[in-house]
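Input: a single structure, listed below in structure tokens.
One protein chain is absent from this view; the other protein chains keep their places.
Per-chain numbering from 1; labels A, B, C and D assigned in written order.
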């Protein structure tokens, strides 16, 4: 049958060997990793919410930190993952790299959003405002969110996966150059207009009672990130297979 | 252009568009002075193949090679690609258009003027492109081939919209190119009148 | 559509484009079941005449009349105009496209599906239009004529980009339209295979 | 005829959603524009608050402008407009359908997100409601007046400058009354001035409903022939 033969040819053509191995490996990893992240985060939360003292200055609101700081870290980590994967996709044309980059973006964006929201929530009691344009870190975080959203929008609007992958990779790489520039520029701009920020980002030296839950939460979030990345990559690969099957079927009888 | 050891060949070529395999294991060889005519039903991949040769479309697998050409320039730079889109700007005049392309593609302004006359567009030189009829636009697109010599011509249904006189002119023009040692690859549903041409039928097995 | 006293006629028609007179004193009469084939060199005004009939271009002098049609609807609303542009949106699927036009032009969704099958596009129904080849696009544009019955067809080079099988299908389709009492006015440089058609040659005096 | 109207409206909405020109994109754009204002003028909070309504309106206008110029142009370029004009729907209603689709796709999401984004600009919460209301009343005028400009520019190759410049002056009354209405109603004096500004804004919008489609259809007819 013409349909069958062109379908198998399409599969051969795609050299799915590599993604196939990934699918096999990841299917075994997802469940344990998910469990691990749940455990670590649960432990972290217990230490953070129950077993650690409130801060002598900040009171109970300090507990926001245990979500806020790991989220902020992973927001930046996510972009690095995306940028590295994009570079690999552009240079080595590895079929999994662009899947990884695409899948990392929404996760990173979610953590960025979480960092922004928890930061705002924290800022309200600490600082008397939800948002302060004069602060470099806040603004650069918002720009990071824009970069994520732009990257996702580009993927969403280019129909053809190969084309979308390359274009998005170019954007991610250019964006990664932009990131330090933005941070530096905003710092510079900040000192000009508003010399002293209301609060200090480096904060008081952290007590060990706070370090443990913070470390646990950071670890838990990282494992969560990896788990979500795997899940999304699997979904993306499946989606592409389905799309190819659908298109191959549409083409199979298409002839003259 | 007079290198007579020019040869365009494809080995085990495959093309994928939008996730679907259009053709695979395609092979051909065209030598200097020869034409290859691509035929086949709609959607069999003629236009795609031409774009692959011009370097405007990903090559899925296999390779396309031009031997005996200028080793310093990419295949696309040694080829004229005439596609369905004619790359014309409505607000430029006919003469400005062909002048621009001649200069951009490495020809001369004098050649541009001569090319217009070749395509019987001399009288329309000062008209804006917006005022041209379908066939006149096509002739202007074809004038590019006359303005800048390139050994390889990739023509996608070149006779579309041309009247009979223009088709005759195009045939003579193609014959002269072949006689000068050039190569033509053309997709068509009609007879192009390239008597001696090799022909490649795409997607024949899919035909009802 | 079965009104057999349908008649399209032009009297002393002139056309001016971009300040230049394209043709004048043009006259023709086409009755139900008849086809008029427009020929002539590039730029002689075939496309312009079709647009004038469809009401898409100013009539310089003279008049065009459809008698025996629906008196409540303008001429353009009783005609299908198939021009060089195919009015297709790359991001819509084939089925969505023909559905939209069927509903918009006053037909039904069921007719839309049938029209796709008429043009052998049924298998491509779910593909986005961006994925179609030149000939497949043309067939989709033609499917509009099948989806919504209108007595007058204005076709500008309808066979362009079609493969042989599709040209055959189009011929049968046009013959059926004429047999049903419709009228066709078609511009072409090729033989459309409308055996009994009247023919009108434009701009002959300009030919070299 | 109403079926044709619906079909056209749905098609335009669908196209907008597919092309990513949809509401999400407009809101994102809005967000980005709002974000650069404080970077330009500095982080002074009361100052930002006073700028907020004006800048929100400008962002709205910009988003409308960026999407308007292709309102008819895309359909013109691919020949759809020719066919749309041979359908049973009068060109006036074609213009209404397209302007309506444009408003749903860009205007509405922007109106909904304006109070949220206002927070970023430190918009006083008392001003949020009047501003949103003013935008709800005013944005349809942007789409309907915009359709006139879009129709005028359709297919015009050389007169392009004149035609595209025609869009903006139409917007200025909307902008002035819109900013005025929001400012008056939030500034405290609930009474005469605020009501008057809203009435004027509503009048502009109603006028745009009446004039817009007629003028757009006339412009289309002129450009299609």
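Simple rule for what comes next: contacts are C-beta pairs under 8 Å (C-beta built on N, C-alpha and C of every residue); 3 or more make two chains touch, one makes a residue touch a chain.
All values derive from a computational prediction rather than experimental measurement.
Chemist: From the list D:74, D:116, D:133 or D:218, which touches the chain that is not on show?
Modeler: Touches the omitted chain: D:74.
Chemist: Return the single residue from D:57, D:103, D:144 or D:198 that touches the missing chain.
Modeler: Going through D:57, D:103, D:144 or D:198 one by one, D:57 is the residue touching the chain not shown.
Chemist: Of the residues in subunit B, which ones touch the absent chain?
Modeler: Answer for subunit B: residues 54-58, 73, 76-77, 79, 81, 83-89, 91-92, 96, 100-101, 103-106, 144 touch the chain left out.
Chemist: Please output the residues of subunit A touching the missing chain, sorted low to high.
Modeler: 90, 143, 146-147, 149-150, 153-154, 157-158, 162-163, 166-167, 169-171, 173-175, 177-178, 181-182, 185-186, 188-189, 192
Chemist: For subunit D, which residues touch the unseen chain?
Modeler: Residues of subunit D in contact with the hidden chain: 19-21, 25-26, 28-29, 32-33, 36-37, 39-42, 47, 50-55, 57-58, 62-63, 65-67, 70, 74, 77, 157-162, 164-165, 168, 171-172, 175-176, 179-180, 183.
Criterion: only the chains that are shown with their structure count from here on.
Chemist: With chain centres taken as the means of their Cα atoms, state the distance from subunit A to subunit B in Å.
Modeler: Taking the mean C-alpha position of each chain, the two centres sit 47 Å apart.
Chemist: Using the average of all C-alpha atoms in each chain as its centre, how far is it in Å between subunit A and subunit D?
Modeler: Taking the mean C-alpha position of each chain, the two centres sit 34 Å apart.
Chemist: So the centre of each chain is just the mean of its C-alpha atoms; given that, what is the distance between subunit A and subunit C in Å?
Modeler: 54
Chemist: Counting only residues that touch at least 2 other chains, which ones in subunit A make the list?
Modeler: Residues 159, 247, 250-251, 254-256 of subunit A touch two or more partner chains.
Chemist: Tell me, which residues of subunit C touch at least two other chains?
Modeler: Counting only residues that touch two or more other chains, subunit C contributes 84, 91, 120, 127-128, 130, 163, 165-166.
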